[in-house]
Structures are given as C-alpha cells and as structure tokens.
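Structure below; questions to follow.
Apart from one protein chain that is not included, each protein chain of the complex appears where it belongs.
Chain lettering (A, B and C) follows the sequence in which the chains are written, and residue indices restart at 1 in each chain.
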Amino acid sequence: MLEAQLEPYSRLRENLAARDRSLREKVMSLEEAAGLVQDGMKVGIGGSTMSRTPMALIWEIIRQRRQNLSCSRCIVSTDGDLLFGSGVSDHIITSWFAQGILWGLSKVMRHHVETQGKRYEEWSHMGVGMRLRAGGMGVPFLPMRAMLGSDVMRQRPEAKPIDCPFTGERLLLVPALNPDVALIHVQRCDAYGNAQIDGLQFMDIDLALAANKVILTTERIVSNDQIRRHPDQTKIAFLCVDAVVEVPYGAAPHECFGIYEPMLKHMDAYVKQVNADPVKGMQEYLEKYFYGPKNWNEYLELIGLEELLEASQRGRSIYND
Amino acid sequence: MLEAQLEPYSRLRENLAARDRSLREKVMSLEEAAGLVQDGMKVGIGGSTMSRTPMALIWEIIRQRRQNLSCSRCIVSTDGDLLFGSGVSDHIITSWFAQGILWGLSKVMRHHVETQGKRYEEWSHMGVGMRLRAGGMGVPFLPMRAMLGSDVMRQRPEAKPIDCPFTGERLLLVPALNPDVALIHVQRCDAYGNAQIDGLQFMDIDLALAANKVILTTERIVSNDQIRRHPDQTKIAFLCVDAVVEVPYGAAPHECFGIYEPMLKHMDAYVKQVNADPVKGMQEYLEKYFYGPKNWNEYLELIGLEELLEASQRGRSIYND
Amino acid sequence: MTEASNYTASEILAILASRQLKDGQVVFAGVGTPLLAATLAQQLRCPGLTILFEGGVVGAFVEAGKLPPSTNDQRCTKRANMVLGSADVLLLLQRGYVDIGFMGGAQIDQFGNLNSSFIGDPAAPKTRLPGTGGGNDISSLTNMIVAMKHEKRRFVEKVDFITSPGFIRGGNSRRESGLPAGGMFRVITELAIFGFDETTRRMRVLALNPGVSREEVQDNTGFKLEFDANLHVTEPPTTRELQILRQLDPERLFTA
Partner (left out) sequence: MTEASNYTASEILAILASRQLKDGQVVFAGVGTPLLAATLAQQLRCPGLTILFEGGVVGAFVEAGKLPPSTNDQRCTKRANMVLGSADVLLLLQRGYVDIGFMGGAQIDQFGNLNSSFIGDPAAPKTRLPGTGGGNDISSLTNMIVAMKHEKRRFVEKVDFITSPGFIRGGNSRRESGLPAGGMFRVITELAIFGFDETTRRMRVLALNPGVSREEVQDNTGFKLEFDANLHVTEPPTTRELQILRQLDPERLFTA
C-alpha cells in the first residue's frame, strides 16, 4: 500500500520533465478535459465540502464511466456520494465524508463502505493538508503534531511516528500525496491556466503543485493581460496547468465564492432521494441529472433557472456592505 | 549552539499563550516599538535585499544603541552593514550579504567578518525559508533537498542529513527558526495589525507566524472596515502582531512595492563612503543620518525631497499599463 | 437579568456553551452549536473574541440570520479579518495561536475522547460515521470545549474509536502519546457541565443545569460519574441570551 501511495522523487521529476510547461493555450471542451482522467488514476479534487467543487468535471467523468479512481479531497460532500454511487471510484481519501452537516450521515457513503467494500480512508484534515503540501514541495513527508495517540493514526500505517532528531519530541511524519491529476474549479483564469481564486482557497494551491496533471474549470476565461496587471493575485501558475475549460456554474449545485451560494433546494431533494434508497435513489438521480442531459447547460436547466438566479443573488451578496 | 537556536515546543506555546492576541489597537510610536527589541534578542527582518526593508525600525534600534542582536533575513543588503557597523548586531543569519549586486562586495561586511570576529552564518536561500516555515508551522524541522553535498551544509551542523524513513532518499532536515521578534514593513494595515502586502511577499508571512513577537511598520494605517471588505487580501493576521507604527517611507532608501523604488543616488553615495573606509565612513554616515536627526522625517529630509519624489514616481509606475 | 422560562434543549446547550468563552480568547469553532455559541458570546459579552473556522477564516463575525451550512462556506468569511488556506488555519492551532477548540460530539468517553468515525467494530462497523474533519487536529492541539446532546449511548465508558483525543487512557497518557499541549477542558450538555480531574483525567460533574438532578445525569451516562465537591446549579438562560440566540438562528437550523 505504501509503495502505491508514495511516488519516488525520480518518477515525480520525470513526470514533470515530460509535461509541456510552456506558455501556451490549453482551452478545451469538458469532454476532452475529462478524457485526461484515466481508469485507475489517483484523482485530487479541489475545493471543500460544498464549496468550489469541480462538479462539472466530476459530472463528465461519471458520464464517461471511468473506473477504479482513487479520489482525495480535504472534505467530501455529495461529490463523494456520486463518485461511489456511480461506480467510478472505489477509494476515497478524506477527513470527513457525508453530504453536509445539515443532513447528518450519508446513507450512500454508509451503503458503499459498510456493505460494498469500498474504502473511505480517513486522515485528519491537517493530515490531508500536510500530505498535499509535501507533495507540492517535492519532499516525501512533512512532520506534524496531530493524529498522534488517536485511532485515526493507528489505522494509518502509511504515517510514521518518530522521535524528533532535534528535540526528542514525538512527531508524526505523513507521506506526500501526489495525485495523477487534480480537478480544480476557479472563478477566473486565462487561456494559459493562470488562475485567480477569490475567498476561501482550501488546499487548492498545494493540490495544483502536488498533482502530476491539473485540469482547471473556470467560471470565465479572461485575457492574459488582465492576469498580468495583478500578478500577485495569481494563485495557480500556468506552468502547473494542463487543461482549461470554461464552465459557468461549474460547481453547481455547490457554491462558488462570490458568484453563487449552494443550491439548497436541489441539494435537499437530492439528499432525501438518495438517503431513502442509496442504490435506486442514486441510480435515478444519475439517470436524470448525469446520464440524461446532452450537455452541462441541460443539467443546469434541470436544476432550474430560478434556483440558479437565487443562488447567484446570495453568492454576490458577500460583496455587499 | 543548537539549543540556543531551537526553542522547545513547550516554550513556544508558553510564549504564545502569554501574548495578548485579542482584537485590540496596538498603534504606537517608532520609539516605543523599537523598545520592544531587547539586547541579545533574535531579530527576524522582513523584506529582501533592497525591498520592503523595515529601515525605520532598524534606524531607531540603532539610535537606541541596542546590543548583541542576532539578526536573520533571507537576503541582506545595506541593513546588514548598518547592523554590524553600528555595533547593535554581531551575528547575522542569511543566504547573501552585500550591499547589492550593483556594487560588488560589501567592505563593511568583510571588515566585520574577516577582522572583527562577527559572524555571518550562511544558509541557502531555501534553507532560510524552510527554517522560518518550520518555525511558523510549529514543527521543529522541515525536510529539503538542497544544501546536500555542499560546503554550505558542511558548515552547518545545526542541519541534519537523514535517510528518508519512507524512501531511503537522502534529505536535509533544517531546524525551525523562531525569532524573538520580527520587524516587518508593509504597504498598509489596520490599527489591530491586519496587514495587506502588495507584490513580492518574500518570507514575511512565515516570519510573522514564526516570531514570538511582531512589530509592523506601515506606509499607512487604514480602517478595520477597509481590511474586512477583502479578507482574502489580509496577509498577516492581527493575532500575530504586537505593535503597529505608521511610518511613511519606512523602507527608505530601499523600495516599497508600488509606492517607491530604491533611492539609488543615496545608496550610491552610501556605498562609496562606507566601502572607502568601513569604519570611519560608516561612523560618519551613522552620525549624519542615524544619530543626528531628531526624528524619521528629518532623516527623510536629509535623503532629500527630490530623491523621494523621483523614487515615488518610479515606484508607482509598476501599476502603469 | 431576567430568567427565561421557555427554551429547547438545543438552546440551553448553545447558551451554556457560549458562557464558557471569555473576551479576548481565540476560539476555533466547529459548525452548528459551537459556531452559534461563539457568535452569541461575541455579540453579548465578548466583542474581542476571535473566531476561527476550519475553512480558513480568522476573526469571523457571522451575520444574524445568515448562518453558514458548514465552516467551509462563503458566509463564514463575510466581514472576517482574514481568509487563508485551510491547512494554514489548522497550522495556527499547531503553532499555538488558539486558546480554545470548540466542537460538537457524537460519542464521548470518561476520558473525554471523542468518536465520530465508527459505531461498532471499526473493521466491520455497524455505522460508518462522517469522520474527523478538523476535529482530531483541534483536540490534539488546544484546550477543548465540547457541546453535545446527553444520551447514554453517547456517554460511554470507552469509545469504539478515538477520533479526537481527549485524555486517551487518563493520567499522563495524552502527553505520553505525543500531545503535550491542550486537552479536554469542558463538556456541556443540556443536563450538566463537566470538567476533568487534574490527576486521573476522568470526567466529573461541575454543575447541574437548572432543574436537573444528579440521578438524571448519572442515568443518562454510560459510566460512573464523579461529582465535584463544589457542585452547583447553573444560572438559567436569560431572556437576553435567548433573544439574541433566536435572532442569530431565526430558521432554527441548529436550535430546533
């Protein structure tokens, strides 16, 4: 298990050397971008809980019936339900996995973990963060002071408690996490992949550096000139990015900071349906909202214009005085 | 030496627990703020080279004739000359120490290191960065892949090469650096110490987190309301900050991003004078520019309005299209 | 202060929890009751209370009637002092910037260990719970206040799984596990307020909520409780506390 998780430095360097990191346009369709995600890959998912979830990419990956994905995210919400429920993933690395605090336990997660043998691999929130940070820094581990003494640590032989060679203190070394591909949704980026992120960044900056490939979806594509007027606002550099897809409402029904809040009517209905029957309820949800629509805009139409507008009004209100 | 450098976690926690981290006004005079720096302290200096140097604080500390300071900064410029030349510091931790690439070697540094027994403790630039980052994270070390194999490492027994417990790879563990006090100059902050930094951040964010006390000088103090309209632009949180001083041109004759570029006429004259005679030249410079003026504005007058205006014009030009 | 007479169990829980906070403290608050209680304290008594959220928020001021559905939503950031990465806000705990961690709990034991991961044998669980989130980090790195529902199945002798460490096996076992800082400080329920013995680190009753008897607390607890020598009865919620609480959560998201 350890070997599968920790990529040797030589392979990380080879992967990076082989990537085209030049300043070049990399705009493509959602279909093409999702095609970069291959069966069996380690997929790092940006955002957290119901915020800036790269939902359009997850939607398209599920439509393309990918298999055996090992997914990681700091905190998992309905994205995790959908990844398990659709069969594209059988392994999720995270610190918290339900639909959202508002709804209690996820019956979908419970079904797949308790009876279907799918793996929810639990680390502390900081544990996930330090693993991605190590991955982004190009070191095999980082030391931390949490998880020690708990059963969360006891379940994770991948992490190594040590006595500090400087102070003798007990520390936990957590191994780097370098996903094969990262899926990240941002408010805006240019055609080269220079991305600005407003508000909560979560672990997206470390994730973008750690991954061997990065797919960005963005609410809108802006000019490179606009980016370069405020280079200190660039949060992800073009040289980390392999694909850019413009997808308005690309995190729906979750939130995108400053643009829309979560679409809670849709979420409520979703939770009711899948928790009532995690198999059939989920299958029907996927048929209607994922497999059925011809394209992403048709999916948004199913959520409904009224809910989109109302979520947008709430989203923009963060900037109201 | 090691023990002096690495603070035990218990002491770091005690120091922090004793600090008043509440949301409170902490505006004071330059004299009061510099008074927080005590003889023998470890002083972390923000900015880099000729950029955002907390010069007004250094100026006042030198006027107050502090002694035996151990100073650290990622890259040292004329600030290092002045700290050695004035006698306030006998130990500087950095990766590069001269007046600036334009002027070659610093005769002042050479004099004090080669013949006066003062210590220039050299780490790689990333080495300084990882030490401060470890300090800011509350861990005793961070691993890195540089310095290995070099004489820079061989001169630093404080760093420990190890074989990675995960991969067997050779790594260097560098010890945390937690200065007693950090001096940082910013473009703007509020009375509580919430600071925004435009442009190059250097290592100031890690430094602010690592230090046991933080003194901010700022080009201007803005309202807490203004800060809270864009909380994702706050780079240093008020709870890390112990003193706020408003000092326009507080980095002169160095640069402050977007406000003024370096005052190169003054710098040229300075370098000529001190390199011609590192003792007498320095003493005369300090008398005229440091000990002589009644206050910081008188120092600025000695630099001259014309040079201030010209540097400001160049400084603002970064925002021109 | 006028005493209020009509309140729900959730309401007294939030109000008593909020009273544990002191002005000037730095508090890392979870969503739900902790967020609500911290905001109540901030509005009522502690204008200088600094609230941190796991999503990456420092110095939050949550608006009445706009409670965030999680601590990772944009509502947490409105008029906050700082927004940063979520690993970085957790590192503030590790560095020592935080006085109090403030969380809810699903299952707790006599040493204050919390379980939010598994009911039953973790290898073949009866119920897979959502997991730690930042709970493990918070409880490993600072002093904890936990606000939770008081039920026998939630107050157990030994949790099925230590998700967020309290005093582990009591005595010095927390420190010996590599956790030299922090530890369980208070547990607040709708029945009582609990502290922990300085030596044994076992949970003990410090105060009973108004109208609650020793027996009622013991009957709803799955292990033998000790009662503090200075056991007293908590002041009931005031109308002012209740009024502000209800303004904060008019939709009764967390106080139903």
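By definition in this document, contacts are C-beta pairs under 8 Å (C-beta built on N, C-alpha and C of every residue); 3 or more make two chains touch, one makes a residue touch a chain.
Just so you know, these numbers come straight off a predicted model, no measurement behind them.
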**Study point:** Chains still shown that are in contact with the chain withheld from the display
**Key:** A, B
Practice item. Consider the whole complex, including the chain that is not shown, and state which of B:Met28, B:Val152 or B:Val279 touches that chain. Key: B:Val152
Review point. Looking at the whole complex, which of B:Arg19, B:His91 or B:Arg110 touches the chain that is not displayed?
Key: B:Arg110
Exercise for review: Give the residue, chosen from B:Lys26, B:His91, B:His125 or B:Lys265, that touches the chain omitted from the document.
Suggested key: B:His125
Check your understanding: In the complete complex, which positions of chain A touch the hidden chain?
Key -> 9-10, 12-13, 15-17, 20-24, 136-139, 192, 194, 209, 224, 227-229, 231-232, 234, 237-240
Practice item. For the chain that got dropped from the picture, name the residues of chain B it touches. Key: 48-51, 74-75, 94-98, 100-102, 105-106, 109-110, 113-114, 120, 122, 124-127, 129-130, 132-133, 144-152, 155, 161, 169-172, 199-203, 205-206, 255, 257-258, 261-262, 264, 315, 318
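Keep this in mind: only the chains that are shown with their structure count from here on.
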Exercise for review: Taking all protein C-alpha atoms shown, work out their mean, then name the chain whose own C-alpha mean is nearest to it.
Suggested key: A
Review point. Taking each chain's centre as the mean of its CA atoms, how far is chain A from chain C in angstrom?
Key: 29
Review point. Could you state the distance in Å from the CA-based centre of chain B to that of chain C?
Key: 40
Study note, to complete from the structure: Taking each chain's centre as the mean of its CA atoms, chain A sits from chain B at a distance in Å of 38
Practice item. Please set out, as single numbers or ranges, the residues of chain B touching at least two other chains. Key: 9, 138-139, 229, 232
**Study point:** For chain C, residues that touch 2 or more chains besides their own
**Key:** 57, 77, 83-84, 91, 94, 180
